[in-house]
Structure formats: C-alpha cells, structure tokens
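Okay, here's the structure, questions in a sec.
Only one protein chain is missing; all other protein chains are in place.
For reference, chains read A, B and C in written order, and residue numbers begin at 1 within each chain.
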Amino acid sequence: MFQDIALAGPILLPALAALLLLGVELLAGGRRSQGSFLLCALGALVALIYTGYFLANGRTGLAFNGTLNVDNTALLIALIVHFSALLAVLLSRSYLAARRDADAPEYYSLVMAAASGMAMLAAANDLVNVFLGVELMSIPLYVLAAIRRKSARSVEAGLKYLLLGAFASAFLLFGMGLLYGASGSTLLSALPAEIARLETNGGLAAFGVVMFLIGVFFKVAAVPFHMWTPDVYEGSPTPVTAFMATATKAAAFGLLLRFTPVIATGMGPEAGSSMLAVIAVLTMFVGNLGALRQQNLKRLLAYSSIAHAGYMLVGVAAIVAEDGGEIALTGSSAIVFYLGTYAAMNLGAFGVAVVLDRGEGREGVNELKGLCSERPLLAAVMAVFTLALAGVPPTAGFLGKLYVFSCAVQARMYALAVVAVLASVVGLFYYLRLILLMYFTPREEGAEPRLLRTDSFLAVASFVCAVLVLWLGVLPAWFVDFVEATVRG
Amino acid sequence: MEENLLELIILIPFASVVVQYFLHRVLPARLAGLIACGAVLVPFLLTVVVGRGIGAAAPQVPAVTATIASWLTGGGLEVAFGLRLDPLSCAWTLVVTGIGFLIHVYSLGYMHHDPGFKRFFIYMNLFIGSMLALVLGDSLPLLFLGWEGVGLCSYLLIGFWFEDMNNARAGQKAFVVNRIGDLGFLLAMLMIFQTFGTLDIAAVTNGLSAGHAQGTFALGDARITLIALLLFVGACGKSAQLPLFVWLPDAMAGPTPVSALIHAATMVTAGIYMVARFSVFFALAPVASAVVAIVGALTAFVSATIALRQRDIKKVLAYSTCSQLGYMFLGLGVGAYGAAVFHVVTHAFFKALLFLGAGSVIHALSHEQNAMKMGGLKPHLPRTHWTFFVGCFALAGIFPFAGFFSKDKILGEALLGHGWLFPLVGVLGLITALMTAFYTFRLYRLVFTGPERLDAHAKKHLHESPATMTVPLVILALLSIGGGALSLPAFAHFDILGDYLRPIFAPALAVAGEAAHHAVNVEVALMLVSLAVVIGGAWWAWNRFARGPGDQLPLPQGGLPFLLENKWFVDEIYAIFVVGPMRGTALLAGFFDRYVIDGIVNGLARLCDLCGAVVRLLQNGAVHTYALLFIAGAVYLVCSLL
Amino acid sequence: MNSFGILSLITFLPLLGALVVAFLPRENPKVLRAAALLFGLANLGLSLLIVNAAGTMVFVERLHWIPAFGVCYGMAVDGISMPLVILSCLVVPIIIATTFHVGRGLKEYLVLLLIMETGMVGVFCATDIILFYVFFELTLVPLYFLIGMFGGVNRIYAAFKFFLFTAFGSLPMLVAILFLLYQHHQATGVWSASIEDLRALRLDAATQNWVFAGFALAFAIKVPLWPLHTWLPDAHVQAPTGGSIVLAAIMLKLGTYGFLRIAMPLAPQAAHSFATPVLVLAVISVIYGAYLAWAQDDLKKLVACSSVSHMGFVMLGLFALEPLAARGAMLQMLNHGVSTGALFLLVGCVYERRHKRGLDDFGGLVKVSPALGIALVITSLSSIGLPGLNGFVGELFILLGAFKTQPVFAILCASGVLLGAIYMLQMVRRVCYGTPNCEEAAHLSDMSVAEKFAFAPLVILMFWIGLAPGFLLERIGPAVDSILAALGNT
Partner (left out) sequence: MITVVDYYVVASILFAIGALGFLLRKNVLVMFMSVELMLNSANLVLVASAKSFDLARGSAFALVSVAVAAAEVGVGLAIIIALFRLKATVDAEEITNLRG
C-alpha cells in the first residue's frame, strides 16, 4: 500500500498541495499574501523534484492493482507537467498583481489540482482512472479559465471550454463504454489482447477507439476538435493559458501514447495511422494558417499550439503505423522530447506575453513593435522562443521537429513527413512576423507607454526557459539519451 | 638565352604598363611617354635578334619557344604561359612592334595636349602586350587571352574620350560585336579540345596534319569544317568582316593613332593571323575556305562601295580597312596564305601611314574630320601631304608601291584559281580595286587640293605637325613605297617573306595541293589588267574631284547612292532585327520575372493568407459552429471506419 | 584522428567575437569596429593554416553530438571546402572595414555578421549531414536580421521572401536527410549521420531520385536556379552592403557546394539521371538571368540578376560530371564570390555617396572618382570573364569540360558570355562614362583608404586566380576528382 502511494506521489503531491492551499486560503480568510504563491511554487517544485528523483532512480511500477502504471514515460510526462505548473505559477505572480480580479483564493489550489489530474492521466492504466484524470484536469481548468468572474471574456472562455469540454468528455466516456463492451476489461494494458481475443466485436472496438480518440483529440486540440482553443486561450488568464497549452498537451499526449496499442488493434495499424495522419495534416495546416494574420499574441500562440499538436500527432501516427517494435519507443521518446522542449519555449513565449500584457483584449502583437531597441534582452529572449517555435536550428524546437519527423520517415510515411515540413514553412510566416515586429519595425508614434509587468520570478522563469531552449538545441545529447533511455526502460 | 629574350619581348610591355600605372602620379608625362615608346622599341629589337635565328628552313617548323609560368593545369588540361616564335608570329611581332613603335612616337606629338596622355600610353602598351600574347602564345587560351586583351584595349581606346557618350557607345559596340566572334572562337576552342585533347596550337595543327596523313581526317571532314567555320566567325568579329564589320567604322571615335595602330595595322589583322595559323584546318575544309573567300570578297566589295560616299576622312579609311581585310580573307580563302600575310604587312604600312596622315590633318585642323570641310591643305601641310599621297598610291595599288604587289598576288591567285568560285571572287576583287582607287583619290582630292573649305575654328591653328608626328609618317611612307620588295611576283624569284613563311604554310599547301605555277606572261597580263583598272579608277576620281566636291555636288541622287550614303542600312538592320528583339527579350524577361514568377510566389503567399482568412472566418465565436465542426469531424471519423 | 581543433576554432572564434562585441558599449563605434575587425582578421589568419587541404579530408574532428541519431559533431576540410572557408573568413573583415555608413545599430550589425561567419565556416567544414543542416539554417537567421534591420525600403518583404524561400527548400531536404539516416540504419543497424557513411549506402535508382529531388530543391533555391531565383534580386537590392556581399560571395555557394558535397555523392545515380533537367534549368538561368540583368535599371538588381546567370554556369560545370568542368565549377564559385562580392562592395560605396542606385543617376564616374570608377570597370571585366582575370579561367574550364559530355548545354551557356558583355558594359558605360548626369553625381568623393584596403584583396584575388590558378587547382582538383570518381562507379 505504501509502495502504491509512493509511486502515486507525482499525482498525490500536487493534490496534497491543492488541499493545503485551500486550507491556507480558508484560514487566511481572504487576506492577500504571498504565502499561497510561495506554497504553491514549493508544492510544484517538490512534485517536480520528487518525480525527477523517481525517474533518476528508476522507481517505476504498477500501483493500485495495476490501475496506475507509473512507468518511465508517465514519470517523464509528469515531470513536464510539474515543470509547466511550476513555471506557470512563477508567471502568475506578476500577472495576478496586475489583475486583482483574477487573484481568487482558489487560483493556486486549482492549478495544483489540475496538475494532479494531468499526472494521473499520464500514469492511468485503467479507463476509470483515465476518466478521472481527464476530469480532474479539466474541471479546475474550466474554473481557472473563468476565474475572472467580472470579465466577460474570461467567463466566455470558461463557458466555451466547459460546454465543449463536457461534450468531448461524453465522447470519451462513450468510447470507453464501447471499448469495455468490446473487451470486457477496463485495463488499458489488457485492452489490445482482449479485443483481439473477442474478434467478433471488432467493429465495436473500432467504434470505441474512434469515440475515445475524439475525446483525446479535443484535449490535444486537434482539428476539427480544436475550435475551443483560440477562444479559451485568449480569454483565460495568460499564465493559465500557458499552463493549459503545455501541461494539458503533455498529459493528453501521454494518454495517447499509452493508447496507441489499442488504436492499432482496435482499428488496425493501417486505418488507425491513416486517420491520425489526416488529423495531423489538418491540424498542422489549420493551426499555422489560422495564426497567419492574428493581431492578438495569445491567439496567435493558441493557433501555434494547435499546429504543434499536429506535429506531435505525426509521431503518434508513425507509432500506430508500425504497431509496436522499435518505432513505438523512438516515437514515444520523440513525442516526449517534443513535449519537453515545447513546454520550455511556449512557457517562455507566454511569459513574454505576460510582460507585455496591456489588459484584456489588448494583448496585440503590436506591443512587440520596436521591442529590440527598448528592451533588447527581452526581445532577444522572445526571438529565441519564436525561432524555437518555428523550429529553426540551433534551438530545441528544431531537434524536436527533427525527432518527430524522423519517426514518420522510419514508419515510411514519407508523404506525411513532407507535408509536415511544408506546414512548418507556412508556420514560419507568422513566427518571422513576430521577429519582424520586434526588430524591423519601430514603435508607433504616440503609442501608449509600455506596461512592463515583470518580477524576478517571471524573469527567472523566462531565463530558465531560454537557457533550456538553447541548451537543448545545441547540446541535446544528454536529454535525448535520458529520454530514450528512460522510455526504453 | 633566346628563350629569355623571347620572354622579355612580351614581358616588357606588360611591365611597362604596371610601372606606368603605379607611378602615374610620380612620372612626368614626357618620361611616361618615353617609357611607353621604349617598351615597344625594345621588343622590336629583341624580335629582330631572336627572329633572325629561325629563318633557316627546316623540315620542322623552326621556332623558339619559352614558358614563362604554368597557367591552367589539371583534369587533363595543360596550358602554360608558353611562347612560340615561328616565322608567322615573328612577322606579326615585327609589324606590331615596329609599326607600334612608330605610332607610339607619333602619339607623343598627337596626344601632347591631351589630359589623358598617361592613360593613353598605358592602354597602348597594354595593347602591344596583349597583341604580342596573341601572336606569340603557343596555346589557344593564351591566344584567346591576347585576343580578348586587344579587344579590351580597343574598347578602352575607342572610348578614350568617354565624356562623350557616343564614344563610349562605340567602344561598347566594338566589344560586344567582337564578343559574337569570340563566341565562335570559344566554341572552336571547345571543339578542338574535344577533338585533339590539347589546346597547344602546334600540337593541334600537327595533330591534324598527322591525322590527315593517317586518314583520320579526310578532306572536307565535317568536324574540321565546323571548327574552321567557327574559327572564321571569330576572325570575322575581330577583323571586321561581314556581317560583323559594323563596329569598325564606329571605332574611329578613338584617337587617330589608335585607329592607325589597332583598327588598321594590327589588331584587326588578328583574324587573318588566326586563319593563317590554322591554315591546315581551312585547307582540309574546302567549304570553310570557300566561305572565307566569299565573305572576304563581299566585305571587300561592300565596304568599298560604302567608302565611296563617306565624308568623314577617318570613316573612308575605316571602310577601306574593312575592304582591305576582305582582300586578305579572300586570299586566305583561295589558299594564297603567303599573299594574304604579305598584304597584312603592306597594308599595315600604308594604312598606318594614311591614318597617321589623316591624324596629322585632323590635328592641324583642331579635330575637324569632315573631308567636305577641308580642301587645299597641300601648301599648309607639306610633309603630311606628300606622305599621304604616297599612302594613296599604295592603297590604290599602283605600281610600284607596296600595295600593288600584295594585292596583285591575291588577285592573281584568285583569278587563276581552279573552278568557278575563285575567279568569281577574283573578279569581285578586281571591281573592288577599281573602287578603292576611286575613293582613295577622291579623298586625296577632297582633302589636299581644290579650294579651302575650312571653317573658322579649323583654320585657327592650322599648322604642320611636329617632327614626332611627321618622322613616323616619312618612315611609313618609305615602307609603303618599298615594302613590295618583301615578296616580288613569282617570276622575279625574289620572295623573302614567302620563303620565310613557307614552313608555316607547307602543311596546308601539302593538303590543298601546291598552287600551280602560272606562266609568266599570264601573270604579267593579269598585272597589267589590274593596274589598268586601278589607274582608271584613280584617274576618274582625280578628274572628278579636281576642284573639290563643290562643283560636283550634290552627288547623284537615286536608290544606290542613297543606299551607299546610309551604309547599306546595316546598322539599322542590326537595330531592328538583332538588337531590338534582344532588348525586347530582356524587357520581356523582366516582365515575366516580376509578374509571372513572382506572381506565382506572391500568389502562394496570398493563398496561404486566404486559407488563413477562411480558418478565422470559421472561428466565429459561436459554440454551435464549433460543435457542428466537432460533430462533422466525429461523423467523418466514424464513417471512415465503414 | 582528432586534430587540434583548428576548424572548430575558425568556426567559433567569430561567435566569441560576436559575444565580445555584444558586451562592448555601443557609444563608441570605433571600438566596436576595431574589436570586430580584430576577430575577423584573426580568424582570417587562422583560416590560412588550412590552406594546404587538398584531396583528402584533413583536420578531422569528430565528437559525439546526439548519439541517439548517430549524429556527430564532425568537421574536416578538403580542397573543396578550404577555399570557401577562407573566402568566408576574408569577406567578413572586408565588410567590417567598410561599415562606416552604418550609423545606429552598428553593434547589432557586427554581431550578426560575426554570427553569420560562424554559420558560413561551419557549413563548409561539417562532415556530418545534420551538422551541415544546422549550420545551413544557422546562416539564414543572421542574414534575415541583417536584411530586415538594415535593409532598404522594401526590406521586410525581401527578408521574408529570402527566409521563406530558403526554408521552403531546406525543410524538404530535412526529410531527405532523415530518410538517408534511416536507410543507413536499416542497412547497417547503426545510426550514423556522417556524410562519408551515408555515401556508402547503395540505394536503388528510384529511391535515389527521391533523395536527390529533396536535396536538389533546397540547393537549387540557394544557387538559385531558374525559376526559383526571384528571392535573390529582392534580397540583394534590399540588403545592406554587407548583407549583399555575404549573400553573393558565400550564401549562394551553399547551394552549389551542397550539390557537390551532398546531393551528388549521396545519390550518384540520380545525379546522372537528373543531369539533363538540371542542366536545362542551368541554361535557362544563364540566359534568362543575363536578359534579366539587361532589363534592370538598378545597379544592385543588375548585379543580383547577373548572379543568377553566373551561378547557372557553375551548375553547368557541376552537372557536366566531368573533371575539368567540376574544377571550373569550383573555381567559378570562388570567382563569382570574389567578383560579385566586389561588385556589391563597389555598388555599396557608390550608393553610400549618392543614396541612389539607378544606372542613370551617375555618369562619368571614372572622371569624378577615378579609383571607384576604375575598380568598377575592372570588376565588371572580371565578371564578364575577360582572360587574365579570374572569371575566364572558371568559364573556360567549365566549357571545356562540359563540351565533352554535354555539348549542347555548353554551347547554349557559352552564349551567356556574350550577353554578359552586353549588360555589364552598358552598365559600365552608363555609370562610369559620359558626363555626370546631375550636380550631385559630379561631386562624389573617391574611395577612402579603408575602402581601398577592403577592395584590394578582392582585386588581387581576381588577378591571382586569373593568372595563376594553379595553386587552387592543385588543391581543388584531387578533391573533385575523388567525388567524381565515386559518381562514376555506380
């Protein structure tokens, strides 16, 4: 039992922190203090270190009768989740200082609760846990999105997220039901074998897989289930957006990775991978095209995150196509690597968005104009993140793409790989435009003075991200090896 | 020892260029001029020294060779800065440096007041160096280097007074038209390399002779014919033959010594040199030879017709040069290689003389060039007049001046040649001779005799030229008188030049069959005929323009004179049919680039934008739209299972 | 095998320089320029140490970089890379020495330039294909910034076009690279990204065609081959002088170098089967580029379009697949770098004085500023391949070689020689000759001492390569021969 609890630490620690934070806020009785911020950051940090420690020492295994499979991939995903949570919390302080209305007592607690759900999702080996994880992740995020109750945009974001999220959950749950019906098991790891055994229910299983996947596609913001993303990302408080864009994605992809054998058996590798490929292509293009002329920085980053989900789906398609074997490991490593680097660069970019935030609905990209002459360091950091998001060497973004696309090639999905790189070319348009605004255009005459909202925590967070993005781009061997080694067990 | 001297021959002019360029601030003008003259005289003397040793006839072509440095090596190519002084190149070198020296000296006077004095001599020395590289180079690339080098100098010197855009334009025209020829040369070079695997001239020509002997290359071999024709295209450009002769008249925009040196005596004969050098090719390609002969004859004829009506003293001489070069090609075409070279030499003497004389006139008249505004200069410019007069006789080809012998040799070979073609071109040559005599003495009459028609500006500084200018005139006049002695008609059995060159042309003549020796009386009869024709032409002009053009003008009206006045509209034809379409293509390319290719490129970007707009349009904020797409996607995925 | 790391030093010293310059105070341009120049010259000095690289890869460095993909940090040079590395190291100090017109932002300018040098040197030294790709892309970024920050009126359009065009080519190349890595892994069970190892792959013809197509697109855009060239005139016209020089002298060479070093050896059969289509494009580039140049009224655009023409010539040399032609192609790469680089330098000098670049905005330049005018004339002559100057040697080698294997294409390209003379000389005539077209054009200052010093090495190179190309040919020859030998064996 203790063993189980220890293994579930990455899930339980943030949950514990969430509860503690609730208690503290209750006791504090609404008095504003730095206490909850520090406690929350500490909680995330502890969870991060704890996960890292387990990872480093190979402390893996099944817990709670196999309903949780805390393997290396799960730990890696949890690591990314907690890293995102920690950085999102660091971004939150200066954001909340400026936006008092977002500074609800439950803010930090909800972040931790969502992180707990995400970690759970990554480790879930049972459909029940999957559902629990999804909801534990989603419900706090609904609230966080709408946490500025006085803001129409925030509430709208929360509502849209909620409505569509619940809608998607229904698909997910329905799919689970069907899968259960097709296999008689709720254990993810047992599903392929059971489905294969009960061959007569093949159609049912495929139906279940599709419904399940629709639910997951919603979470990773895959086209055409992505429509909530730009609106919710724009309306939510920026640090929450950052957290959603990185951690949710990581958790959902963790689930997807664990689910790939089921796709392969349920639908067949051919059909499964071609479906994923179609979705991936759509996702990459719609994401990149939608971002082209965005004037709102958060919205632009939202579309960009859709596109990035598409790139990662390329990897998933490759894994499904090969159905196990070498590619499953390589593909998982690639996606985990991508998620890790994406978390760093995206959080960094959102950090800059926090700094430049002028207020609701005015997170315009125009704020970037002339940044290089006024704030060269900020501009340089943002340029690094932008280039990383665009996948230009020598940043980590390039290696992530390299890794994922190489999976497609290894799965002999050459057309998909080519389409994927073409989509990245489209993506370059708007990433380059950001640089253009910062470096090539002067600030407009008579523009309002900048409100640079920053504090040392945010600065540290951005700096850490920038260092990671460059370090993982230039000397990625340790991280790649680490990921490969751990994913391979 | 001889090798080193040979190297010096070519290095001295180049060294002089370098010295003059880098010291142009320090050197006084006078000294710079002297250095430049010395840099031509010394090579001349050296050539005399070195060249003496190669006179002896031997089974192999006698030559002195030297290698200065390696140049292009690797990949099966082995080309060095190698020099080769054999009789042919020796003849050319002597003409180039000898006449070149005289013209340099002349220029000291002519360019005396010009602010670009030093620049002028740098270019002139560079020209001499390049010309020497052309004639002394032992390989095709080196020949080409000289070929392009002289073209460059020609370009620079034609546009010497570049403040006037017309001069610059003329220079550009010369260079570009020459490049058309160069393209032919280049392609010939490529074919030669492919065929023979080497670019060494001696190796190539020997290879061809040997190949012919072994039966590899039959008479009329298509490949060899093509090479010969391409070489001839190159020669056409450089030597101003139809249809590429248009640049030469315009080239008169340069200072007159330049016209004398480059556009009369030396550079324009480079084409002759090349054809002579590759005579074996032409001998083996009767078709190519016929083309050479026809083009030469036509050029001679057409240019002479144009010269009949020119008013500009230098233009008359320029067209005359084209015409005379046509003679030389005619000679080459009919297999009279020695005669052609002989004509090169004599032409160099008398045409340099005429140009320098013209220069002296122009100099005296403060740059007036219109012969219609001259007249009666005889008393004012006595030395110029007499030397010019000599030059006229030589050009017209009146016995016993130099031009008579060389021209007659060519005409004789043509008229007495076998088949119908050679006599035909010979007759054309004869008609040209008539016209030559006519325009020559027309010019003489217009310039030196009759009433003075000078305007005030020209009259102001009317004076005989200084000694630096007249001494070269006198020397050239003497050469024009006595130059014929170099190669007397066959029956005289005195043919220094012919004997000297014999080893060079032996292979070619061996292939084509040695020209038959004609009976003395036939030759003499021909001479008399041509002499009669020439004297007739001269006499006609002499009388007709006795009192200047005044009483005879206006010139006869009608189609033909109009055509001649306008130079057969060749420039206009080029403008409409060549330059126009090319320029049009350029503009079309610009248009295509901007609107079609870039249109596609920008269109793609716009397409992306458009797609983005659609994406954003769908993102209309309504949950129902989102749900609709969601469900549509779900339905699609589920249906795709079926 | 590891040597003392000279190549890494040459590659990364400029980056260090960039770092140093970045930390110097921007108030003192002299110090900035001096520091940058110091690094540039030091690097040039260092680069001369590799001058004897010839037939085989020397100064080999090999460190594991990303072992999971078999990616190594592999550096080495041979006779093909060596001259390009040195040219890169030469061009940068030349640009630094002529940055007097850069006012605000000099610091950024210098930093970008030095970063650029790292990319350029790296790309020529890389023996590992991923490393090559990384450097290949790395060169894009600083140039994008250079054009965008310091360019002309339309700089943003040009910078975008430049970056996107190149990326449009290079990203599909990435797929080809990944494919090759995977094929190697399939064949040997080992991951390796070393070009040498990948060359040993024996792919079937169809596969080679695909791989080649992937590489060819990227490199053809970089060269640039018609019809993928339209980014070049825009980039050149808008870029600041330094950007134009780098672009002309080095960046375009990445394309041809890529063909020679990567595309052709890695897909040898495809190199043969693609020769004809590539040559068709090359010929079109030569002729079309020349006509295009003739149609221009802007000095920079003219020179830019002439680049298209000249690089088409290089492609002819490469795809004639003949030792002479390949030598010529290598030489012509250098020649184009030197001559066109020099042309852009001079155009920059002219522009800086007059702030106009139209062909008819000057007139009589030879008279007004003799040194500048003469330099322009000499460089133009070198560009049109006047014997005795560098251009001729390359062209001759290319044509001699190409005529053996591809006579038709050789003949067609040779006509480019004629067109080159037309547009170059009319440019020279309109700019240098005649009389000044207006008052401002009559009072242009002549070349400054710094400009003369910057120009001198280029003009020396023009004559040196033109008169004594043996030094280079000895080194280039064995290297290209070994590549061609490998091509012939398949």
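As a working rule, contacts are C-beta pairs under 8 Å (C-beta built on N, C-alpha and C of every residue); 3 or more make two chains touch, one makes a residue touch a chain.
Please read all numbers here as calculations on a predicted model, not as lab measurements.
Colleague: Missing chain touches which shown chains?
Modeller: Within the full complex, the chain left out of view touches A, B.
Colleague: Of the listed residues A:A6, A:L62, A:L163 or A:A380, which contacts the missing chain in the full complex?
Modeller: In the complete complex, the chain left out is touched by residue A:L163.
Colleague: May I ask which residue of B:P382, B:G419, B:G580 or B:G621 touches the chain that does not appear here?
Modeller: B:G621
Colleague: Of the residues A:V143, A:A353 or A:A420, which one touches the chain left out of the display?
Modeller: A:V143
Colleague: Among B:M165, B:A203, B:L424 or B:I631, which one touches the chain that has been omitted from the display?
Modeller: With B:M165, B:A203, B:L424 or B:I631 as choices, the missing chain is touched by B:I631.
Colleague: Can you work out which residue in A:T186, A:T238, A:N288 or A:S424 touches the chain that's missing from view?
Modeller: Checking the options A:T186, A:T238, A:N288 or A:S424, the one contacting the hidden chain is A:T186.
Colleague: At which residues does subunit A meet the chain that is not included here?
Modeller: Those residues of subunit A that touch the unshown chain are 127-128, 131-132, 135, 139, 142-143, 146, 149-150, 152-153, 155-160, 162-163, 166-167, 169-171, 173-174, 176-178, 180-181, 184-186, 204, 230-232, 234-235, 294, 299.
Colleague: What is the set of subunit B residues that contact the non-displayed chain in the whole complex?
Modeller: Answer for subunit B: residues 616, 619-624, 627-628, 631 touch the chain left out.
Note that in this section only the chains that are shown with their structure count from here on.
Colleague: What topology does the chain contact graph adopt: line, ring, star, complete, or other?
Modeller: Basically all the chains touch each other, so complete.
Colleague: From the mean C-alpha coordinate of subunit B to that of subunit C, what's the distance rounded to whole Å?
Modeller: 38
Colleague: Touching at least two other chains at once: which residues of subunit B meet that condition?
Modeller: 605
Colleague: I need the residues of subunit A touching at least two other chains; which ones are they?
Modeller: 429
Colleague: Please output the residues of subunit C touching subunit B within their complex, sorted ascending.
Modeller: On the subunit C side, the touching residues are 161, 164-165, 227, 229-231, 233, 288, 291-292, 294-296, 322-324, 326-327, 364, 366-367, 381, 386-388, 392-393, 396-397, 399-401, 403-404, 407, 410-411, 414-415, 417-418, 421-423, 425-426, 429, 432-435, 467-470, 473-474, 476-477, 481.
Colleague: Please name which positions on subunit C make contact with subunit A in the complex.
Modeller: Within the complex, subunit C contacts subunit A at residues 64-69, 130, 133-134, 137-138, 140-141, 144-145, 148-149, 155-156, 159-160, 163-164, 167-168, 171-172, 174-175, 178-179, 181-182, 210.
Colleague: Tell me, which parts of subunit B touch subunit C in their complex?
Modeller: 69-77, 141, 144-145, 147-149, 152, 155, 159, 162-165, 167-169, 171-172, 175-176, 179-180, 182-183, 186-187, 189-191, 193-194, 582-583, 585-590, 593, 597-598, 601, 605
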